[in-house]
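Missing here: one protein chain of the complex. Every other protein chain is in place.
Letters are used for the chains, namely A, B, C and D, taken in the order the chains are written, and counting of residues starts over at 1 for each.
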Amino acid sequence: MAAIAGRPAGKASWQRGLRDARLWLLLITAVLMLVDGYLIFMVAPTDAVLGHVQRIFYVHVPISILSFLGFLICAVAGIGYLIRRTERWDRVAHASAEVGVVFVTLALVTGIIWARPVWNAWWQWEPRLTTTLILWFIYVAYLMIRQYAPTPQQGRTWSAVVGIIGFVDVPIVYYSVQWWQSIHPKQVIGPEAAEGALEPIMAQILVFSLVATLALFTYLLLERVALRGIEDRLSQLRREGNTD
Amino acid sequence: MELLRGALTVAWKDVRLELRSREVIASALVFGLIVVVVFNFGLNRAPGSLAPVAPGLLWVAYAFIGVLAMNRAFTRELEHGGLDGLLLAPISRDAVFLGKMLGSLAFMLVIEAILLPVFAVMLDLPTLSPTLGLVILLATVGFATVGTFFAGIAVQTRSREILLPVLFFPVVVPVIIAAVEASALALQGGPMTAVWTRWAPLLLVFDALYLVICPWIFGFVFEG
Amino acid sequence: MELLRGALTVAWKDVRLELRSREVIASALVFGLIVVVVFNFGLNRAPGSLAPVAPGLLWVAYAFIGVLAMNRAFTRELEHGGLDGLLLAPISRDAVFLGKMLGSLAFMLVIEAILLPVFAVMLDLPTLSPTLGLVILLATVGFATVGTFFAGIAVQTRSREILLPVLFFPVVVPVIIAAVEASALALQGGPMTAVWTRWAPLLLVFDALYLVICPWIFGFVFEG
Amino acid sequence: MRATPEVPDDGGPAIAGTGIRKDYGDRAVLRGVDLTVGWGEIAVLFGANGAGKTTLLRILAGLTRADAGTTHIAGRPMHRRGNRARRLVGFAGHQTMLYNDLTCRENLAFYARLYGIRDAGGRIDEVLEQATLSDRANRRVRTLSHGMQKRLAMARAILHRPAVLLLDEPESGLDAESVATLGDLLRDWATSGRAALLTTHSAEVGLAWADRSLTLAGGRIESDVAPERSGPAQPTMLQ
Partner (left out) sequence: MRATPEVPDDGGPAIAGTGIRKDYGDRAVLRGVDLTVGWGEIAVLFGANGAGKTTLLRILAGLTRADAGTTHIAGRPMHRRGNRARRLVGFAGHQTMLYNDLTCRENLAFYARLYGIRDAGGRIDEVLEQATLSDRANRRVRTLSHGMQKRLAMARAILHRPAVLLLDEPESGLDAESVATLGDLLRDWATSGRAALLTTHSAEVGLAWADRSLTLAGGRIESDVAPERSGPAQPTMLQ
């Protein structure tokens, strides 16, 4: 992230370096994902109560957590944009919101798939699920407001403020299992995780999944930031060509 | 002090304008009454089916009314560029925000106070306690804060009316949820420890959080 | 024919303004989803308690959207005196009324159509029949007619504060009640004779009545 | 204005008002205004702020109801059902009557349809050209500058080739070039036998355009003179 937010010194070589880094990252991500798949399906123990569906756990949890990270980056980059007013910050904020939305969507999907066998219903109006859904709405609104603003400049500012205030929902999602009676499992990661909530082997595989998913997350984010850079360049060229 | 002076000036202006035209209160009341009647007719089909949903209905009605009120508070500002006048004045953006927020808060509280007895009669709400009043106050503060903030954005877009709920509801739903839970407890009239130990503090945290964040970012909403 | 041409021109302009970039449709969809979330979380305390209240909820949501839509339809007209432009044109006042009404009607119907399946899935509405569609259409016509009329009054000065609660409410509540009753029957999926023999004709009578009276008095509303 | 003028051959003078009265609450704004503007005439109405110029123009256009008196356009009464008379009038007032979120062309197309203009496309291009807004045709009105919006409002007023123009301070907010264009338009207007009544606060501009110069004061037409067409501006006349 530091490289993206840094100064544009030696622009061309810097950009080429970044492109190479993205290629490498793609490669590493692919390898990690493959190993992760192997671990999840071959190494992880089958759950005594839930059976094979429980393996979704190793996908569902990292993806949920990383969507939080996406929105955190979005809020921080939003603050950065409001202070600095450089497109660079906005690019990061926009990209992380998009990646975050993809990740919550996946969290919802994996959750729904998981819920069907264990709760006997696709969906429950239940705090964790409801607040996660709301999180999805907030960042969909983030992406909508960008387009609906009268000028692109306003779109950037407005989405930044929505991203900042929207982040308030993330801790609510996290703590929802505690605040309300929830049938969703309690936290296994983060400040409120209970000691020894998981078997050691499960915890280890979960950590590996987390790393693999983080690699994927980072790759997607960098790729999207780069793409936004190209889009911005294009509209700038168009503006310069437009003599009034 | 500077802040408060500016905020109160703005809020007082809104209150005065409203007392002139009464449009926000009148239309909100009409809508509130429609909601009560519809709920009553529509819901009261199975006897006793209303009691468990009453707190939810109360807050759904309040939420809709809040959206109407906050929309109006800002369209009035845009009529002849009054908002520019506020932004030109030597008061901080926080003061403008706070002023608009206090104005909306006042309207909403008035409307809520008028509608509560109506709801109590028509929805068979069991007990009206000071605790319920406090819950409503706390939730409405959070509501008005977030609502004012998003109304500031939505009013500058084309489809402002419909965009406001889309922006606003997701962020405010946690407040509504806490308010529903707390009101349910308060209405049951039983022991209210859960209200005091859990919901009221939670609402307070929300209020404090939004009251810190919203004024700060509000200034950015109005940059041409 | 003159009448229809004028009315359709006005309506089409409103539709076009509304549809710029599909903002409205997208927002309406999200709005519906959020409303369902609010309803569900607010009301769904005892399992299965939503089914009996579903028709009422449906119409509260529709009424809310309707109020927003009709407000918007007229505030937009006032922004730069567009209403003067309409009144200057060689079309009768009835055509202006009908145009504004048709625009709001179209807008409401589109949103209702989008929201209905959403509600059906999320509120567990049992059956969607053509009968329900007809009920919605009939009720919305009445709602849009009366709503347009009062929105027209409400944007003018003076009279609104008394007229709005005193007239709008009693005039529109019967329509909504009839709609809720009819929808409840239609949703139950049982025999619908009551819909056909009682509610649909009643709605039709309301519609016809309002459609005759409103355009006629509308002309007088807009004399400086 | 290459357009064929649609001056009706029947009926009376272009604009005729007799005994027009208008009170706002306890304030009598117009106390019996009589005025006639003939075909081929450009009449300019002067008057201090609050004299009642806008009120008078709006009454003539049928937008405001007078408390007493009659108004005729080309001999036809202007009233609620006066569709025929209304088709003859082009009006541009203090407000632009445009929709912010429609483009220039869409705004004009809307009004063209309201006025029942067939094949409006060519006519719209024509008036956009006259308002020198051709390059903004597909921009939203919201993005135009104040003067451009006023020019578009003017284009809207002449779009349906009215026989009678009622213009409230048409030159305010326009740049020098646009004022000149407007002057040319009014000259053509008069020579093709149509009529216009306009208000302005600029003695310079008003007197240069006027075939007749009216002054509204105390709720009545106080003076009604024909300035020398090519003579110098006589600001003394304003008082």
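Worth a mention:
Note that in this section contacts are C-beta pairs under 8 Å (C-beta built on N, C-alpha and C of every residue); 3 or more make two chains touch, one makes a residue touch a chain.
These numbers were taken from a predicted model, which means no experiment stands behind them.
Every shown chain that the unseen chain touches in the whole complex is listed here: A, B, D. The hidden chain makes contact, of the residues D:A48, D:A68 or D:A226, with D:A48.
Of the options D:H79, D:H146 or D:R187, the residue whose C-beta touches the omitted chain is D:H146. Considering the full assembly, B:L87 is the residue among B:L87, B:L137 or B:A194 that touches the omitted chain. Note on the undisplayed chain: of the listed residues D:R21, D:R84, D:H201 or D:R220, the one touching it is D:H201.
Contacts to the hidden chain, counted on subunit A, fall at residues 151-153, 235, 238-239, 242-244. Although one chain is not drawn, its touching partners on subunit B can still be listed: residues 2, 5-6, 9-10, 13, 16-17, 20-21, 76, 79-82, 84-93, 219, 223-224. Counting over the whole complex, subunit D has residues 24, 47-50, 54, 94, 143-148, 151, 169, 172-179, 201-204, 235, 238 touching the chain that is not drawn.
In the analysis below, only the chains that are shown with their structure count from here on.
Bringing subunit B onto subunit C by least-squares fit of CA atoms involves turning it by 175°, to the nearest 5. Separation between the centroids of subunit C and subunit D, computed from CA atoms only, is 38 Å.
Each chain gets one centre point, the mean of its Cα atoms, and the points for subunit B and subunit C are 24 Å apart. Across the assembly, subunit B contributes residues 157-159, 163, 166, 169-170, 173, 177 that each touch 2 or more other chains. Looking at subunit A, one finds that residues 130, 134, 137, 141, 144, 148, 150 touch two or more other chains.
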